[in-house]
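Notes follow once the structure below has been shown.
Excluded from the complex is one protein chain; the other protein chains are retained at their positions.
For subunit A:
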Amino acid sequence: MSVPVTIADDSAFSRKTVMRALPKDWDVLVHEATNGKEAIDAVKAGLADVLFLDLTMPEVDGFQVLQYLNENHNKTIVIVISADIQPEAVELVNSLGAYRFLKKPLSPNELHQALFEVGLI
């Protein structure tokens, strides 16, 4: 069965970059979210067993999404993909329970490696 995956990023270009970088043979059902609120809605609707999450987004940002998932003991596997690569952002994201932190520009190899390590492929 296809894995429900949500890509949350306010930039259409960025979402496209993630989509292109997904392994070709990974059976997924991709949903897109343009801000943190839509990302949370997607999680609630069961559209995000895996969530690729940007940090700087309007309305509700990526940190708040992680906070929400953390407080609700949600099992979504979150892989953060961020342009803010400062050590503090990485630490905060890890403490909030994200599985991996990937920096932008996204390298398809790094993404595949992360998915492999987490046990998704």
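The rule we apply is simple: a residue touches a chain if its C-beta (ideal position, glycine included) is under 8 Å from a C-beta of that chain, and two chains touch if they have at least 3 such contacts; residues count from 1.
As a convention for this text, contacts and distances are computed from a predicted model.
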Among "Chemotaxis protein CheC", "Hemerythrin-like domain-containing protein", "Spermidine/putrescine transport system permease protein" or "Fe-S-cluster-containing dehydrogenase component", UniProt-listed name of the chain not shown: "Chemotaxis protein CheC"
Subunit A residues that touch the omitted chain in the full complex: 11-14, 56, 58, 82-88, 103-105
